[in-house]
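Would you mind keeping the following structure in view while I ask a few things?
With one protein chain held back, the other chains of the complex are shown just where they sit.
First chain written, first letter: the chains are A, B and C, and each begins at residue 1.
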Amino acid sequence: MRFKFTDEQEAFRGEVNAFLKDALPSDWEGADNAIDDESYEFGREFLKKLAPQRWIAPAWPKQYGGLELSHWDQVVYNEAMGYARAPIVNTAAVGYLGPTIILYGNDEQKAQHLPGITSGEVVWCQGYSEPNSGSDLASLQTRAVADGDEFILNGQKIWTSQAHYADWMFVIARTDPDAPKHRGISYFLMDMKTPGVSVRPLINMANGEGFNEVFFDNVRIPKTGLLGELNRGWYIATTTLDFERSALGGSAGVQRTLEDLTRFAKAESDGAGGRLWDKPLVRHALADLWVSLDVTKMLSYRVVSMQARGLVPNYEASIIKVFSTDLIQKQARVGLGIMGLYGGLWGDGPWAKLRGRLAKSYVATVGTAIAGGTTEIQRNIIAQRGLGLPRQ
Amino acid sequence: MRFKFTDEQEAFRGEVNAFLKDALPSDWEGADNAIDDESYEFGREFLKKLAPQRWIAPAWPKQYGGLELSHWDQVVYNEAMGYARAPIVNTAAVGYLGPTIILYGNDEQKAQHLPGITSGEVVWCQGYSEPNSGSDLASLQTRAVADGDEFILNGQKIWTSQAHYADWMFVIARTDPDAPKHRGISYFLMDMKTPGVSVRPLINMANGEGFNEVFFDNVRIPKTGLLGELNRGWYIATTTLDFERSALGGSAGVQRTLEDLTRFAKAESDGAGGRLWDKPLVRHALADLWVSLDVTKMLSYRVVSMQARGLVPNYEASIIKVFSTDLIQKQARVGLGIMGLYGGLWGDGPWAKLRGRLAKSYVATVGTAIAGGTTEIQRNIIAQRGLGLPRQ
Amino acid sequence: MDFRDSPEDAAFRQEVRDFLRTELPHDLRAADDAILGVGIGEDERERDWLKTLAKRGWVAPAWPKAYGGAGLSVMQQFVFNEEMARAAAPRPNFLAIGLAGPTIIVHGTEEQKREHLSGILSGENFWCQGFSEPGAGSDLASLQTRAVEDGDDYIINGQKIWTSGAHRSQRMMLLARTEADAPKHKGISYFLLNMQSPGITVRPLTNMADTPSFNEVFFDNVRVPKSDMLGELNRGWYVATTTLDFERSGIINGVSLQRLVHELAAFVRERKDVRDDVGLESVRHELADRAIEAEISIVLSYRVVTMQTKGIVPNQEASITKLFGSELAQRIARTGVKLGGLYGQLRQGSPRAPLNGRLDALYRIAIGSTLAGGTSEIQRGVIAQRGLGMPRG
Partner (left out) sequence: MDFRDSPEDAAFRQEVRDFLRTELPHDLRAADDAILGVGIGEDERERDWLKTLAKRGWVAPAWPKAYGGAGLSVMQQFVFNEEMARAAAPRPNFLAIGLAGPTIIVHGTEEQKREHLSGILSGENFWCQGFSEPGAGSDLASLQTRAVEDGDDYIINGQKIWTSGAHRSQRMMLLARTEADAPKHKGISYFLLNMQSPGITVRPLTNMADTPSFNEVFFDNVRVPKSDMLGELNRGWYVATTTLDFERSGIINGVSLQRLVHELAAFVRERKDVRDDVGLESVRHELADRAIEAEISIVLSYRVVTMQTKGIVPNQEASITKLFGSELAQRIARTGVKLGGLYGQLRQGSPRAPLNGRLDALYRIAIGSTLAGGTSEIQRGVIAQRGLGMPRG
């Protein structure tokens, strides 16, 4: 057993860090959870800087613009990026869509779409969720009807991250309403500039317009936009892809915030001649966060270790989801409690400590806990697969 | 609205306290959770001291040996007894059986059984639960078959508190196996000295033999021992009785223990030149217990206020159950944490602080949380009746 | 002991309830206000509602009748506030009605009363509270803003922070140091500052709760006439304690929280997809716990108001009530956004936001409620001291 990165991996971390020092402003404090036009533009510029290193999709096969990075190298890469709070753009394309095209796309589709992703030119959004479909995605109602060389799309998607910035959307729609619900769905690649596509932002708590509703009013998609076989879209959409490594090493950002919080507690007076971090309640609260962080990190490393050996993590991955979601929420609450009124401020004002990061995290995590399966669902998976308890 | 006891009620409290000062040894530190022969004998002697004041069953009608004490006076009485940690004996007879006999018994049964209860001479145990019947009491399997002037009882009861000390048992048994399960049960009054009755203690964590299994091997009960009508026993057993007031004011004992714990924290060194109660973590933990205690007390008072007005508390009583169970368990855990290794000691040794009360409470509460409906069941009641959520 | 309204209080409760049922337009009912605590602003229909309240003297029901109030007893005020919350009725601005007005009634000259009270009652004049300063923390009296005498005026220089509503206020309750060398509590004076005076800059503090927004207020040689001093020179701290007493005696109103829990239950009853997503039993139990706690919050506040009615000062009882209520608000908010699923994170104003976005609002505000008016830590300290007889920590 080995609990240390190799010298090569540490060297690679140094390389990424050196690049980041160069590519990001010297006073860079990190991307915000809330995306606005300016930060989005900055993110796209940053993508262009990553492209020459082939670091946009480093896990992809070399022939499609990647580096075939190992799982452990990807952890190193993600940790460095996360700790630097580097901008995050186009993750859906890198993590889901690209690998899906590689697997199911024809040569034309590969040639048309993959280079745009690895060059940082084309940004995608994901059109899966619909209103009221809840966690039963397959009950989707958006229709695509064949019409000559085209499909005509009508319906609506919701929770579409960054739809208002995206150039293209990968979208699933019902192409056979009479088939059983999983068997009448197809998978399309759609240009967001196609007439009939309209985007309405959903204003969420984090003050950002991260989520959108997207409406389709007789949107015409050429048949070349169909990915894989007709009516097999559900199976394409739900394929587990080995290229999805964006979550690995995700606790690096949490660690940085905890370090910030500790520095805050060191700098601030406790109102009684000492510093905030002298207070036992503050010490214990921060120590408990550190324990949770450490636990989350160990759990991720274990999953990576499994993946690196070609095993498919099952409930082990669910465990991480439960823990890390809980950790981020706890960190936000504990942090706001320690920071007092100042913690609630955000923006660039002189009083906004840590740039309001904890406040933003507090509101941003409301969505996180739900997206990707609620905690309850994860627990059920563990109870069933891990412990053999009966299904409900 | 009024949040104070009246002068008369306070005077009555003084009267009870004066009696207790007299009736209990001057160094009385309280009855133990674990019942042994000695403490049980002491309890029976104490009953005899209560009898002349008619304070064994003070809520009962005067003609049957009670005082017809009001709900609020009963709270005062229970608080005083609880705070003094006075011995508790024969509660099942006072709280359940006596009132049931008053309601359903014939004159002979009343004359035979009630005076023995109010004089402190006769102690009863309750024979309801059976192995594997879980919370569905009505699925009981113990059979009673008529045979001339007698019923012959065969079967087994479990969780029978103090069966090994009791003189009599009130017991429900199946008299018609072919009837629907609630309609074939009868209610019997049985002398524990009847041949064929055997008692086996269940050793529980609290090191006491509070619980027993009771076996019936062709036990002959005279027909005069049948209470109410044949096959109507289920309805007798489940009648809600207005005389059950033993729970009112039950937090007085918790309060006393919390005061003890505070004194402990005052007396003990924190190992750094101060006292234990100077430590912020200790202060906060004790303050939180105080809040929970206060909350529980307010909730009980509200229920009493309803009862005093003739209303029947519904989920309001469930709420108290949830809270007070949780409070006692929390107090035990927090207390043991504060007391360190010394908290785990019990008995009379010089190192056993607070006579091991917290340790005993820690193990004794395992049963409390379950008996009388699990917390989950109480929550379901509230969800359904209080919030109108659908049944599961 | 009796947990029932007295016959008089019950009659009064019925009167308020009847009034609200007949007079309050249905579409003005929204629990937002009770949670946000903003109070009636410039909205035309809300201003009409204020006039309806005024006819009964119920804009400032606690004020003496002589000054346009209803002279209600402590218990009647509580009953009134409960019924307003239950009906989700928009309420007059607390800073003006609850703090500025009562302080002026106690300490003001006849001229000051004439000048300010009617503007408060009509809802025309908003007030803000200029007590807190950066760096002072919970030790308000260590304030640094200076007021120097100059002819008929004082000249103010300095800064305030956490000033809710400063951007729309006509007046500020301002504390400033008028005697630099005196002990810190004895060199402070209390001014009724006109916010239109030259030299005042209001800068919003962008914060996650958004409403009521916090501000910083800067004073650069601001002139305030001597006639706007409330109470005596250098005795301002004693006037301020009156304001702070009114602020502290505000009782967390469990009814608003209970209403929210019941709205949440209704939301869950209606939305099958929500129940499926989080698992029905979890939903049941979590909501049941919140319902229990809301009832407790109500009972606790009853006790405090009953004590006040009898002239007893609630100590640890008030702290318990506040601690429990503010932490409960956080728990309800968390339960709420969790049950709301993805929809729970939508902002107020978003058409798809459940419960009109009240979940969002409460979630963002509730985290601050354990800080405002004494942090939970301070409340626990009071409980340890007064309830358990421990020395000051």
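We adopt the following convention: contacts are C-beta pairs under 8 Å (C-beta built on N, C-alpha and C of every residue); 3 or more make two chains touch, one makes a residue touch a chain.
Quick caveat: nothing in here was measured; it's all calculated off a predicted structure.
The missing chain, though absent from the display, is touched by one residue of A:Arg143, A:Arg183 or A:Arg302; that residue is A:Arg302. One of A:Val89, A:Ala163, A:Leu286 or A:Val334 touches the chain omitted from the figure, and that residue is A:Leu286. For the chain missing from the display, the contacting residue among B:Glu68, B:Glu229 or B:Glu376 is B:Glu376, taking the whole complex into account.
Residue positions on chain A in contact with the hidden chain: 1-5, 72, 258-259, 262, 266, 277-278, 280, 283-284, 286-288, 290-291, 294-295, 298-299, 301-302, 304-306, 308-309, 316, 319, 322-323, 376, 379-380, 382-384, 386-390, 392, in rising order. Where chain B meets the chain that is not shown, the touching residues are 131-136, 159, 202-207, 269, 271, 281, 333, 336-337, 340-341, 344-347, 349, 351-352, 356, 359-360, 362-363, 366-367, 369-371, 374, 376-377, 380, 392. One chain of the complex is left out; on chain C, the residues touching it are 279-282, 285.
Keep in mind that, in the parts below, only the chains that are shown with their structure count from here on.
Relative to chain A, the chain whose mean Cα position lies farthest away is B. Chain C has its Cα centroid nearest to the centroid of all protein Cα atoms in the structure.
As a whole-number value, the distance joining the C-alpha centres of chain A and chain C reads 40 Å. Chain contacts: chain A has residues 281 touching two or more partner chains.
Residues of chain C in contact with two or more other chains: 377.
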